[in-house]
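Here the complex is missing one protein chain, while the rest keep their positions.
Right, chain A next:
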Amino acid sequence: MSIYRTTRRIALPLAVLTLAGAVVAAPSDPKATRQASFKKMGAAMKVLKEQLAGGSPAKPGMLAAAQTVAATARQQGALFPAGSGAGTDALPAIWTQKATFDAQMAKLVAESGKLVTVVNGGNVDAIGAQFKVVGGTCAGCHKQFRADN
């Protein structure tokens, strides 16, 4: 087998692999990034819920979780570029009713920011109430803009 043919045989798969690798690993893939971030927020909400349900919540754990939600929320809005709905649960309405969607995201940023403040304040009842507001903001947007419930 000539060197030329061997090279050609290897080159194509190699090129395909490199390309595929680049696509998968691309840090700028907005779909994968926003989904991973949403999961992080969900996990943080679960932590808050469990702390609050326990009766004697631990402040450091709750503060970290609230900060995760607040910080992540601020980045989510930019991760919905036009045309990034295909193959995800992101409904087309996000782009046809962009203003409403953005408003809901802004609401999440505001309410989760308030949550951090309230957790710092340490009043458990107030934390519980604000937690519900934040959760309602997640649920409201999902109902309108996310496929499957």
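Just so we're on the same page, a residue touches a chain if its C-beta (ideal position, glycine included) is under 8 Å from a C-beta of that chain, and two chains touch if they have at least 3 such contacts; residues count from 1.
Assume contacts and distances are computed from a predicted model.
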item	value
Hidden subunit of the complex - UniProt protein name among "2-oxoglutarate ferredoxin oxidoreductase subunit beta", "Cytochrome b561 bacterial/Ni-hydrogenase domain-containing protein", "2Fe-2S iron-sulfur cluster binding domain-containing protein" or "Phosphate transport system permease protein"	"Cytochrome b561 bacterial/Ni-hydrogenase domain-containing protein"
Contact residue for the chain not shown (choose from A:Ala90, A:Val109 or A:Cys138)	A:Cys138
Of A:Met45, A:Ile94 or A:Val116, the residue in touch with the unshown chain	A:Met45
Footprint left on chain A by the chain that the document does not show	39, 41-46, 48-50, 135, 138-139, 142, 146, 149
